[in-house]
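Heads up, one of the protein chains got dropped from this complex, but the rest are sitting where they should.
The letters A, B and C name the chains in turn, as written, and every chain counts its residues from 1.
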């Protein structure tokens, strides 16, 4: 299945886009698979991505989180609110 | 010389007055002498007075502070601002 | 560039109408101390504040100046009530502006502690007495309050 991974802030600026389409297995795909695909598609971001957290459906999620069709996945790099 | 020692808050309520006239020597009188006279004049306040600070001319002052004619002396008990 | 003021004013403090802070302030913190309607287990109508005015002004100004210097603040403004302040009204306001958050919050803590130790201000609760006033229009109104402002 295809998931569009959302990018924000400096990561989005460096990637030059606000989302990256990623293909993962329909069954049993986890956030770790999404991260591996992201690193493959955007190798020049790999170093930055290593320190980013991932969020699924608006909450931070661990690497073992199972991904389902329609999940909203986002890369949350170093934030700077306030 | 005579100095009027100002009282406030609970101490004034207990004394039933807002100032106590105190006689001390014209020369060489210190805050310690003022305190001793206060204790003599208001013996029922002596226990409370022991934990009070004294102020001279709107600043806290030590017991050795020399007193001059016209000084404004006040007993500052437990305060409760805010 | 620093700004300091200390005001001791009759009765409750009006709502905060602070104007814009000095250029360069990254944090502006306003603390309002509000009179609570219970003193221990007893309901109070308010607190009556007695101030030894020239000394209170002197002590608060000295503390404000010390806070400006010690914490590198840009602004410190102090207001304190004298006289009766009804429950729910503001009796003390401290406004601090500083380059960053840390200094403002630390200074606020420090100033309030020192004020409570040294400023010659006293408060006396005014207790509600039966028949003194009509009962509240809406007696269902919950009132989970405890003591006086801290």
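Definition applied: a residue touches a chain if its C-beta (ideal position, glycine included) is under 8 Å from a C-beta of that chain, and two chains touch if they have at least 3 such contacts.
Since the model is a prediction, treat every value here as computed from it, not as a measurement.
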- Missing chain -> touching shown chains A, C
- Query: Where the complex has a chain not shown, which of C:6, C:27 or C:56 is the residue touching it?
  - Reply: C:27
- Hidden partner sits against chain A at residues 6, 8-10, 55, 58-60, 74, 76-77, 79-82
- May I ask you to list the residues on chain C that touch the chain which is not drawn? 1, 16, 20-21, 23-37, 88, 90, 99-102, 104-105, 108-109, 112, 141-150
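What we mean here is this: only the chains that are shown with their structure count from here on.
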- Query: Quick one: chain A and chain C, Cα centre-to-centre, how many Å?
  - Reply: 48
- Taking each chain's centre as the mean position of its Cα atoms, how many Å separate chain A from chain B? 72
- Task: Hunt down the residues of chain A that sit against at least two other chains at once, touch-wise.
- Result: none
- Item | Multi-partner residues of chain C (at least 2 other chains) | none
